[in-house]
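Removed from the display is one protein chain of the complex; every other protein chain stays in position.
And then chain A:
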């Protein structure tokens, strides 16, 4: 996840070339816009992480052998989820 975030900003901003700002800065707008960009990227990553966990859970549930004792319960719950 860190790599994706890193690469996104690497291409979006190429910030290693930052030079000193001679003029008066109004940092409000820049900070405001950057937050929305970071928030959006982080939001996508979080959503991806949540869905990926759901997919993982679904797949492990699909291929997991139901235990002997709770065989009946497991069958019922799988049917319900379908």
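As a convention for this text, contacts are C-beta pairs under 8 Å (C-beta built on N, C-alpha and C of every residue); 3 or more make two chains touch, one makes a residue touch a chain; residues count from 1.
To be clear about the criterion, contacts and distances are computed from a predicted model.
Visitor: UniProt name of the unshown chain, from "Dihydroorotate dehydrogenase", "Penicillin-binding protein 2", "Sulphur transport domain-containing protein" or "SAM-dependent methyltransferase"?
Guide: "SAM-dependent methyltransferase"
Visitor: In the full complex, which bits of chain A touch the chain not displayed? Write them out.
Guide: 2, 5-6, 9-10, 12-16, 18-21, 23-36, 38-40, 42-43, 45-46
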